[in-house]
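The complex is shown incomplete by one protein chain, all other protein chains being positioned as in the whole.
== chain A ==
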């Protein structure tokens, strides 16, 4: 029964997509994205204005439902119908999936002219370059291994920056003793897995993270270090309030902003929430790298995948790509979004303290080879594997998997299944 419903849904979406794409205009950029919240929309406006200066109109491809899932389903239907948008917001391995299906355009010429291969970190190029051709324009780099701390609460309990995992636990204990919720977490599988990314990096170190979560090396996945990581997860999860299950990430951030909770482990999109609440780093909130992960950056990145549009629409696409990777847009957009520019040569003058730190960290990690794709965010491995991983972590957090031995066994099995 459901299959019919979803088939019908695809058909409807497909028609919506078709009608959107059919209105194609040579001087128009068709863009599929799910940046609809206030700050994000404002940041996209910068891009729209840049493009209109060059005479290109902007057209959002309508996606019912708002969330990224709905957008990706719509995109799938549009691509299946052969009517591509100029570009679409995409994440990680999705770009490669579509490139493999042969529907992505080729921006190599523009990339050469603009010197992208020098300014964009190699780790990002893994997703924006396929088979030697540039197929996507990275918009930003988010990093995942951050602690977001309420300064007032921190002062109240007399805490200092935790340098090791044990110090973090001691800090959480202090908060607990002071009657504050120590750790704000949303019990959705991607949030739990995002936190676990940091824990694994902290427990096993950069080399181990890369082997286990980027190379999916069996020995590392089975190792005692991985078991220790799950044990650490079990330790830290005890500091969450009992009502955490199913909570959205921004509600968890709000708990820290309001001072109900001390700390959230989350990617730097959380900073967007702090900024939107008119908070400033170092006076209202603190940003530290997750203890034990200093010097490494676990990233994800938003990209604009560029589709293989007919020649007469190429000019608009090139203009979009050029504007996306221009230093002015990269700076303006990322100041609002909380992330850092996708090229390492953008000046950090407009960024706040956390942004400046993020930019410096990215640069250092890029040069030191410690820039790793986040498995939880779909940059470590293809989606099937990432989801299998999220399942196991979530089941461990919610007690369906009881011991770390069992968790490791399940993780290996689940990843093997999804390969």
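By definition in this document, a contact is a pair of C-beta atoms (placed from the backbone, for glycine too) under 8 Å apart; a residue touches a chain by one contact, two chains touch by 3 or more; residues count from 1.
By definition in this document, contacts and distances are computed from a predicted model.
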*Hidden chain of the complex, named as in its UniProt record, picked from "Ferredoxin reductase", "Sugar ABC transporter permease", "Nucleotidyltransferase family protein" or "Acyl-CoA dehydrogenase"*: "Sugar ABC transporter permease"
*Kindly state which of the options A:83, A:189, A:225 or A:253 is in contact with the chain not pictured.*
A:189
_Residue of A:36, A:52, A:164 or A:245 in touch with the missing chain, whole complex considered_ = A:245
*Among A:60, A:117, A:231 or A:406, which residue is in touch with the absent chain?*
A:406
*Touching residues (missing chain, whole complex) on chain A*: 1-8, 11, 69, 72-73, 76, 80, 94, 97, 101, 187-189, 242-246, 382-384, 387, 391, 394-395, 397-402, 406, 410, 417-418
